[in-house]
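Everything below concerns the one structure shown next.
Complex shown without one protein chain; remaining protein chains in place.
Now for chain A:
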């Protein structure tokens, strides 16, 4: 029985808060965390295996790089993360002696030539950002990183609505309220790190990671607002000659305790 997820609220500077409750935690739990993160989720695997040959992608918040070996057709996926310890693992993700392309950086920065990627994925990352503004900026960075004529994007975030198989118990005070609201829930999710202590018994250290758990409809609303602010039309390319560029929502839904959304940019 894992310790329960606890409610929290972001009271400090969000960058300081994320440093303490996200980045520092991942640096410390990297090796143990990585050992539990090896199974790719089906929709992501499907997205990556269907990409054209020669495409270049960005994995924004790559963590231990479990998706980096996945693209078939010799598409290349570059992993971006803030955690140096996770990137050291991500470098060697997958089999053989293959080395992966990884870059240390922040998902709110843009250390690339604009629009240079053909596709971008952001899996289980944006939910670690501590304000709506910052989560929206992360989406905008993805929209700006990919080609304005054909860029494809897949985003996954943790949902308040949890799978029956999930071990987590989520503190929701009133389910009727939570269904109506589009506001998510800020929580701490504990990570138990077993350490061999100097004595023979094990010591368990608990690290709380910050998550913003998304409510139903919150991810799509965030994406729509992010895209509109960049002057993008939402929806498929239509007959209207006035509309120069946009982003189509290819699919969105819920899978195994996560919300996901797939996007495709287009230009007239």
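Everything below uses one rule, namely that a residue touches a chain if its C-beta (ideal position, glycine included) is under 8 Å from a C-beta of that chain, and two chains touch if they have at least 3 such contacts; residues count from 1.
One rule holds in what follows: contacts and distances are computed from a predicted model.
Think of the chain that is not pictured: of "Trm112p-domain-containing protein", "Mediator of RNA polymerase II transcription subunit 9", "Protein-serine/threonine kinase" or "DNA sliding clamp PCNA", UniProt labels it "Trm112p-domain-containing protein". Across the entire complex, the residue among A:54, A:217, A:235 or A:253 in touch with the chain not shown is A:54. Residue-wise, the contact with the chain that is not shown comes from A:100, picked out of A:21, A:100, A:128 or A:265.
Within the full complex, the residue among A:87, A:189 or A:247 touching the omitted chain is A:87. Although one chain is not drawn, the whole complex shows that of A:116, A:206, A:230 or A:268 it is A:116 that touches it. The chain not shown here touches chain A at positions 15, 52-56, 74, 76, 78, 82, 84, 87-88, 91, 97, 99-106, 109-113, 116-117.
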